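Pasting a structure below so you can have a look.
As you look at this complex, bear in mind that one protein chain is not there, while each of the others sits in place.
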Amino acid sequence: MTTKKFMFVNRKAPYGSIYALESLEVVLITAAFDQDVSLAFVDDGVYQLKKGCQTKAIETKNFSPTYRALDGYDIEKLYVEKESLEARGLTEDDLLVDVTVLDSQSMGALMEEQDVVLSF
Amino acid sequence: MLHIINKSPLDRPTLDSLLRMGQSGAVLLIEDAVLAATQGHAAAEKLRALMTKMQVFALAPDLEARGVSDRLIDGVTGVDYGGFVDLVAEHPNCQSWL
Partner (left out) sequence: MPNIEVNGKSIEVDEEGYLVNLSDWSEDVANHIAQVENLSMSESHWEVVNFLRDYYEEFQIAPAVRVLTKAIGKKLGADKGNSTYLYELFPYGPAKQACKIGGLPKPTGCV
């Protein structure tokens, strides 16, 4: 089977809408297909990786720890756009998993390389 | 009037609209809108401008859920669900900006 390059582009903050969780579930399910998967976090999507989320008071399941499971699913290519972090007063230290921080140009170039891009 | 905002400030231009049209009263940020009230955020300046004519509140449970409770900007008051209800009761009318 030929391997294709898949990228999941995450652009929404978690918990305020269902996009982040839906994306994460699709990523976990499709991990079984052994493709070349990259996750991109841009715009408000960078908040998905924010440390210290506590969802008890909003009575919503806290899926932040699940991003730490991605490594075990062999999903190791996580990219975060530098400009998106900066616009939100965040740095790499605020994130709960290891990522590669890219500037906008590099992120755009990486998107161009993909066979399939799924946007959430 | 109480203005309730629930969408991310970088996703919708509600803060700009409110800066133009808002008169007095209070703004309550809930759900993804609480992100506007965090240190270093691009929208924090707009919120400061808004504070010159309105009081600004943010829902604490939503700050906690997004891991940003510890970086609330000065001038914004955190409220719990009881505080949310009080704000609605205190104002003669309210508008939920979607």
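Think of it as A and B in the order they're written, each chain with its own count starting at 1.
Convention: contacts are C-beta pairs under 8 Å (C-beta built on N, C-alpha and C of every residue); 3 or more make two chains touch, one makes a residue touch a chain.
Computed from a prediction, not measured in an experiment: that's the story for all the values here.
Touch, as defined at the top, links the missing chain to these shown chains in the whole complex: A. When the whole complex is considered, the residue among A:17, A:35 or A:66 that touches the unshown chain is A:66.
Of A:31, A:57, A:87 or A:118, it is A:31 that touches the chain left out of the display. In the full complex, chain A contacts the hidden chain through residues 25, 28-29, 31-32, 61-63, 65-66, 68-69, 72-73.
Here is the rule we use: only the chains that are shown with their structure count from here on.
Between chain A and chain B, the centres computed from C-alpha atoms are 27 Å apart. Residues of chain B touching chain A in their complex: 6-8, 10-11, 31-32, 35, 38-42, 44, 60-62, 64-71, 80. Residues 12-17, 43-44, 47, 50-58, 60, 62, 64, 87-90, 94 of chain A are the ones that touch chain B when the two sit in their complex.
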